[in-house]
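Step one of this worksheet: look at the structure below.
Of the protein chains in this complex, all but one are displayed in their positions.
For clarity, chains are labelled A, B and C in written order, and residue numbers in each chain start from 1.
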Amino acid sequence: MSALSSNGGETLRIEQIAKSFGGLTVFQDISFEIKPGALLGVIGPNGAGKTTMINTISGRLHLSSGRAMLGNTRVDGQSVFDNAKRGLVRSFQQTANFSGYTVEDNLTSALRFSGQDRSSLSRLTPLLDRFGLIEHWNRNAEILPYGLQKMLGLTMALATKPRMLLLDEPAAGLEKSERTNVDIYVQYARDEIGCGVMLVEHDMDLIKRLCREVIVLDGGRLIAQGEPADVLNRKDVIDAYLGGADDEDEHAQHS
Amino acid sequence: MEGLIATGLIGISLGSQYALLALGFTLIFGILGVVNFAHGGFYVMGGYVAYFCAAIIGLPYPLAVLVAVASTAALGWLFEVFILERVINDHQATLMVTMGFYLVIATAILVIFGAESPQFDFPLQGVWRAGAIYIPYANMVVLGVCLAAIVGVYWLVYRTNVGRSMRAMAEDRPVASALGMRTKMLFPFAFSLATGLAGLTGALVTPILALAPHVGDPVLAFSFLTVILGGLGSVSGATLAAFLVGLIEAYAAVYFGGSKGALILFVLVLVILVLRPQGLLGKEARRA
Amino acid sequence: MKELPASERAPFFGTYEKVTLGLLLLAFAVPFLTRNPQILSQSNLILIAATAALGVYIMLRMDLMSFAVPAFMAVGGYTVAMLGIRSGVTDVFALAAAAFLVSALCAVPLGWMILRLKGVYFVLVTFVLTEICQLLLFEAGPLTGGSNGLVGMPSVTVFGYEMYDNSHVLMITAGLAFVGFLIAAVLTRALRYEFAAIEKNDVLAESLGLACWKYKALAFSVAAGVSGLAGFALVNMLLTAHPTSFSPLSSVNYITYAIVGGKGSILGTLIGAAILVSATEFFALRGELSPGLYGLLIIVMTLVAPGGIMGLAENFFRRFGKRDSKALETKVAVQSGSGHS
Partner (left out) sequence: MKISIGRLLCGTVLASAALIGGATACELKVGVPAVLSGPAAQWGIALRGAMEFAAKEAMEEKRIVINGVPCTVSVMPIDTKYTAEGAASAMNAFAAANIKVIVGPVGSPEVTGMKPVAKRNRMVAMVNSFAKNSIGPEWPTVFHIGPGPSGWAGPIIDEGLKRFKFKSVAIVAPNDQGGTDIASVNAQIFKAKGVAPTEEYYQRGTTNFAPIVTRMLAAKPDAIDLASSPAGDAGIIVKQLRQAGFNGPIFRLGGPGTEEIARVAGGYDVLKDFLWFEPIAMDDNTRALEKKYEKLMGAPRPENADFFRWVFAARMTLKAIQAAQSIDDAEKISAAMRKLPVEDEHIGKGHWIGQKFFGINQEMSYPFAIGIIEGGKQQPYKRADAVKEG
């Protein structure tokens, strides 16, 4: 059941985008491309402008210069909901669900707002079962453990049948054991839904497991691009993360 | 040309009255996040307490004003602790209880003091005059007290640690109380400070204008105006806006007439609010 | 691998909607059961107050408190008065349609302007809106009759039959109230997910594709239209469109009816209006004390019943109801979408 052909994903093209708040330049002169079904990892120390980049591409903030295109329609500067309808959907770092609603109602809302019917939900059943959301089907989402709430938020984004998915640190706050869910989630998004995925993440193992290609942001610039294996061993990338080679601990643990 | 200056002076004296009231109104909103519908009630209560002390008991006027400030501050403290505090997080409920309390205060005054305006004169009666330009001395006193109050509140809020913790409370209440700030003490203090200011304004302004049970009604409308324009939660914004509203009302009323003036004032505020939702100096509206 | 539990098709109208519309049908029977002018007048005032309070209820679904009800009541009321007095239109259906549409259309440009505002700014702007409307009623003398208002409106006709006496007036009010509540019920039920999402987390809703401002604007216009119907009913009762009937301070009354009644459900608006209007009439006998007693009642109700009268009732049933409370819990959650305030 290859869904690749069904909705003909579209390429996300980012052309010399830049963003600054008043005098402060968050990022500048960044270009990259994500083809349908492709997966691009985006890494960089905190404050490198990763979340701001998602906010500008998804339409929440205006770009200072440059263009973001999905297929041949421009997405930057458009309203968030129009972009979502075009298939450009983003996820949130913290948990994102409707308080006081059950798991079912959260997912039903995602379907209604994106104009999908229940079939799009039934196709996600294996995912929902794997994440253990079905047992809590009628329970208030707010009282679920953090990990479950996070996966619910991600699955809601997927229920909209996106063409291009912008994931903002999906693994943030998850236990080591729960992180494999993200692998399954991303795999499912690419194979079953056939959408391209931009994965902003700090968990280097996850990046290495999933991504063929990764870009590194630091100080608002694109400092490296390529295979994770060789990019992660480059000195300037390590320096960017560790701020010079004084500390041997290779992975910056993020709570 | 003199007409313009005369009108300007009127606008400034209007502005000083509005500023004193808007100060309290903004403090309550800025720190407690409460739109205080009872603000006019404390204003009129301040007037009647001062009248009762000065005209009936015969205390000297300045002492009567102090008693008025103390009584309205005390009532504010009690109201906050026993009623407002219990619904502080539900902003719709705070509107209900403050509005209800306004009706209780206004009716109590009507029943105790009767419907007719009593005689309550400002001790200083003279008028300074130069050609067509004139300023009653009373207005000068109010302007002086107003500026002193503004500086006092500004100093308290921005230069003392009580003020700092109040501002922290306004920024993020849970974090502030987590850091050990006693909301049990700070909220009633901020509320009673604001109601005391309203009482002070009542004690000063009602002898200049008129004292009657219903003079608190219009307070709500122009407190809203000054706070909308000034930006919610911004002390300096509210003060600036109060003088702006005073000047607009004065010039609009003098050159366009009473009822058209009010219309111009409200329409102008609506336009400003829509173009700059956070008002002149206020911070982005909290998810109130 | 577990299967998705079948989603039980929630009925279009919840129990609260059905009970409310049922009660309103009962109100139709009142004119046939009694000729007592006080009961007729009391029911008239309650139904007008409830229909007006709907304007508040609809916007509260998105946690937006609106002070604009009197302004749109005035638009509806004056439209009907002008049509009746100046162009002789008396057919109730034409007048009702006019009252609804003119108010709703007036709300479109205003809605676009103020719906970008959040929380307290929406409250303040709608308050300023009602003040402006009151001033316009005075200033636009030739159109609105200025301070005298428009007097001597001809009685309304239903299929040509003139509805002049007390019980006829109540039938018209009951009809308008039923239509108002029906429109509000249909709107809030059909779009309950959309409204609840806007109230709970509009950023998330937009990221999923919901154009929040469109639904806010739609709700604002429909709320205005329903308030216009209430304005029509009030003017029809008084046979006069008078500025004092639409004073800015009366907006606080309508908000009180919706909130003290219980903002979680449409039944709360009807119950709140019924109880508080009766209380006002009862207090009026106390002369000078009436506003004070009303204020005290509101403080007590707000402290005792945070969820309003309906909240009290729900807690009562939950504690003593035999039905599985968990089901009621979730049903109520969806029903009222009462997230954080």
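Rule of thumb we're sticking to: a residue touches a chain if its C-beta (ideal position, glycine included) is under 8 Å from a C-beta of that chain, and two chains touch if they have at least 3 such contacts.
Given the structure is predicted, the values throughout are model-derived calculations rather than measurements.
Contacts of the undisplayed chain with the visible chains, over the whole complex, involve B, C. The missing chain, though absent from the display, is touched by one residue of C:Thr90, C:Ser245, C:Ser265 or C:Thr302; that residue is C:Ser245. For chain B, the list of residues touching the undisplayed chain reads 3, 6-7, 10, 13-14, 17, 107, 110, 114-119, 121, 125, 127, 129, 134, 136, 209-215, 217-218, 221, 249-255, 257-259, 261-262. In the full complex, chain C contacts the hidden chain through residues 36-42, 45, 135, 138, 146-149, 151-152, 164-166, 234, 237-240, 242-245, 247, 281, 284-288, 290-291.
Going forward, only the chains that are shown with their structure count from here on.
In terms of which chains touch, the assembly is arranged as an unbranched chain of neighbours.
Of all chains present, the one whose mean CA position sits nearest the global mean of protein CA atoms is C. Ranked by C-beta contact pairs, the top interface belongs to chains B-C. Annotation: 32 Å between the Cα-based centres of chain B and chain C. Centres computed as Cα averages put chain A at a distance of 50 Å from chain B. Shared contact sites, meaning residues of chain C that touch two or more other chains, are absent. Residue positions of chain B touching 2 or more other chains: none. Residues of chain B that touch chain C in their complex: 29, 35, 37, 83, 86-87, 89-93, 95-97, 99-104, 106-108, 110-111, 115, 217, 221, 224-225, 227-228, 232, 259-260, 262-263, 266-267, 269-270, 273-274, 277-278, 285-288. Residues of chain C touching chain A in their complex: 1-5, 7, 193-194, 196-197, 200-201, 204-212, 330, 333-334, 337-340. Those residues of chain C whose C-beta lies close enough to touch chain B in the complex are 60, 65, 113-114, 116-121, 123-125, 127-129, 131-132, 135-136, 138-139, 248-249, 252, 255-256, 259-260, 263, 288-299, 301-303, 306, 341.
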